[in-house]
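Reading through the structure tokens given below for one structure.
In this view, the complex is presented without one of its protein chains, the others remaining in place.
For chain A:
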Amino acid sequence: MSRNDSKYFSTTKKGEIPELKEELNSQYKDKRKDAVKKVIAAMTVGKDVSSLFTDVVNCMQTENLELKKLVYLYLINYAKSQPDLAILAVNTFVKDSQDPNPLIRALAVRTMGCIRVDKITEYLCDPLQRCLKDDDPYVRKTAAICVAKLYDINAELVEDRGFLESLKDLISDNNPMVVANAVAALAEIQENNSRPIFEISSHTLSKLLTALNECTEWGQVFILDALSRYKAADAREAENIVERVTPRLQHANCAVVLSAVKMILLQMELITSTDVVRNLCKKMAPPLVTLLSAEPEIQYVALRNINLIVQRRPTILAHEIKVFFCKYNDPIYVKMEKLEIMIKLASDRNIDQVLLEFKEYATEVDVDFVRKAVRAIGRCAIKLERAAERCISVLLELIKIKVNYVVQEAIIVIKDIFRRYPNTYESIIATLCESLDTLDEPEAKASMIWIIGEYAERIDNADELLESFLESFPEEPAQVQLQLLTATVKLFLKKPTEGPQQMIQVVLNNATVETDNPDLRDRAYIYWRLLSTDPEAAKDVVLAEKPVITDDSNQLEPSLLDELLANIATLSSVYHKPPDVFVTRVLSSAQRTEDEDYVEGSETGFSDANPANGPASPPTGRQLAPASATGAPATPPSVAPLPDLLGDLMGMDNSIVPVDQPATPSGPPLHILLPASTGQGLQISAQLTRQDGQIFYSLLFENNSQVTLDGFMIQFNKNTFGLAAAGPLQVPQLQPGTSARTHLPMVTFQNMSQGPPSSLLQVAVKNNQQPVWYFNDKFSLHVFFTEDGRMERSSFLETWRSLPDSNEVSKDFPAIVIGSADATLERLAASNMFFIAKRKNANQDVFYFSSKLPKGVPFLIELTTVIGNPGVKCAIKSPSPEMSSLFFEAIETLLMG
């Protein structure tokens, strides 16, 4: 017996494997056991010990359970990589499955199920059949799980051999562990199946509810979760179920408590008696609160769930708001969740207590927590009309502390409060303005500017305040620029005096001519046209009454909330997302391309997303402003007398609108590879190109030296595609100051280099007058794409499916913008990347292309992007995934245009 297992980790000297091999074949039992331990140790630290497979398997035939388990552990790990050898173990497995010792029987079945090798699976069926009916409950419960394992490997086999029926029989087993595992296995099989397999009848229901009392805590969770799919027939049945489940709320295991809560909540929907419902709420509250005494990790899960529960049934915890007050030592993720719930539970009755807490939190150290606390005060103000004033006074107190981020956060929420209660609290604006200089965060600045613009008529020096921001207009973030633009327009409309007039000229000029931001530019043009065509309409639009905002603390949509509540006590309720958003187990990329909305490219009309390309009719303000509450009939734009400056601006109009016409490139520019400075006056530029199915090396020689150069020759080093010159280099004698251009035809697969693919092309050029010049060129993979690369849609799909997923490689190009689909497709087609189809995925467009390398190596390409927005994801599948890096280089160049 060894005294210290960690010594197995320390064998690092050379020849480890042969040494282990020898020890594994030792005649001494203890030595063999030690050796297997060493192998397992090596395995866990990630060393490859698969070559010892035969030797380890030889140790399998032993009565020593400890050793047997070790060998099995090894087998599970390596059987997949050594399927032919794994078969050696089958005999022992089958023999073990009939061993008189139940532990060995169970171990055999458990291990066989973990070995996902077809040949072994075949032999699993008979032992499994026996074990499902074994006398020993430990064997039966292991066999129950094994059915789920087998279903995962070969579902058909499970159904053919009637294992599903055996599993259903086990639900009535007299051992609760067996019942629990049978339920778990059936639930998993059902999960991956659209056909009804595990239907819970009222009969099974009562059996399972009985088993619930005897099960282990974990079994209780399996059963409760399975039963949560059961739909009670009526209120009475629902009440019965709830009565049987309620005692589980008293369990020390949090998972049991939450699963019981889920079950009760679901049944409550059916219960009509308000007394019963009220009583249940009363019963659920203490256990829910007790979850907050558990470890912080569990608290987090509980809080995320409680967040959902109080949205549906606020009364449950209405009196418990104090337990959600943050503790000093709560982890930040717990504090943040508690804040959310405090906002949800805040009411006129407890708001004073709550505000006192928030105010305290706003002086803590953690900046993010402080910000959230300040925001929480604002959200309470918006939620509780009667408390709004108290909330504002707390915010003002906080502003007076003059901690920069607190002030900024407060201003952001006060803007929202103004929108919620217009014309109520403007008296505080003066206080806000005192902090104007300290604002340096975009959102706070934008909020302050909004406030100034909105209340320009009541702020005496509004124009001065805004003007102070204007100086730095070009440097401001987009958010601030947009607000400045709007606020200046508001100011101008409210006080059409000289100052604001000058300001608006500056702003409109900045926002149209000086900016690259299409949002800003568009908004500026709209204001501009409005102001120039119909200032009255402009007033109606810009100064329209805004819809009053509401509290967003119950922001989940009812349908989403329903779905999430049905998923209480699952991950879904922690993420607040429906399960299908994040569960990806069954989805593979091959299936993705089969989506129904897969449309032939030729049938798809692409809409050009670049608005600058087609300003066909200048839109009127009214069309663009559906928010305008006045609803006055659209009057034809009556051209009102305008200040001259606007007329001037109008005159500039057409000349300013930038026209984003993609310039057609006039042949590929050549790269300077040998600058004159290093080439003693000789400059060589070159690029590999493809024309009419032939690859050329385009070269430009410029002689800046004082001598005439002649006798040019060229040579290429070995390279990935074996590129070589198809003929001699034809360059005439070069007089000083002259240049010559040539197209050198190339052949491929002539002198291929070994090693990983590279886009490097090493070139040597000599002439009679100078030394040999060596330089490096980088080619783009697309020059090799052949003209016959177009694939039929069906063969594309077939090829995609036939290639293993491991051949799929993808890369993101966060900076690339595809402005126009048409132009891009054209450009790619010119490089022999052929468009196959397009589909929509949410707001993204997904394009499929095919291309071929010489010798018929296909590349299947998937591009995902939102037209007009930065970010392109490129996924490719091909038999030569090692080429992907070259491919990504090429596509990047192509997409950049």
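Keep in mind that, in the parts below, a contact is a pair of C-beta atoms (placed from the backbone, for glycine too) under 8 Å apart; a residue touches a chain by one contact, two chains touch by 3 or more; residues count from 1.
Throughout what follows, contacts and distances are computed from a predicted model.
A.B. asks: Given the options "MHD domain-containing protein", "Phosphatidylinositol N-acetylglucosaminyltransferase subunit Q", "serine C-palmitoyltransferase" or "Ribonuclease P protein subunit p30", which would UniProt use as the protein name of the unshown chain?
C.D. replies: Missing chain, per its UniProt entry: "MHD domain-containing protein".
A.B. asks: Which of these, A:Pro127, A:Pro287, A:Pro500 or A:Pro535, touches the one chain of the complex that we don't see?
C.D. replies: Touches the omitted chain: A:Pro287.
A.B. asks: Which of A:Ile298, A:Leu543, A:Ala740 or A:Val817 touches the chain that is not shown?
C.D. replies: That would be A:Ile298, which touches the missing chain.
A.B. asks: Which listed residue (A:Asn329, A:Ser427, A:Ser677 or A:Ser794) would be found touching the missing chain in the intact complex?
C.D. replies: A:Asn329
A.B. asks: Identify the residue among A:Glu191, A:Glu457 or A:Glu514 that touches the chain left out of the display.
C.D. replies: Of all options in A:Glu191, A:Glu457 or A:Glu514, contact with the hidden chain holds for A:Glu191.
A.B. asks: Among A:Ile40, A:Ala444, A:Ile695 or A:Val765, which one is in touch with the chain left out?
C.D. replies: From the options A:Ile40, A:Ala444, A:Ile695 or A:Val765, the contact with the absent chain belongs to A:Ile40.
A.B. asks: For chain A, which residues touch the unseen chain?
C.D. replies: On the side of chain A, residues 1, 3-6, 8-9, 37, 40-41, 44-46, 65-66, 69-70, 73, 103, 110, 113-114, 116, 138, 141-142, 145-146, 148-149, 152, 177, 181, 184, 188, 191, 216-218, 221-222, 225, 250-255, 257-259, 282, 285-287, 289-290, 293, 295-298, 300-302, 319-323, 325, 327-333, 336, 349-350, 356, 360, 363-365, 368, 371-372, 400-403, 567, 569-572, 574-575, 579, 582-585 touch the unshown chain.
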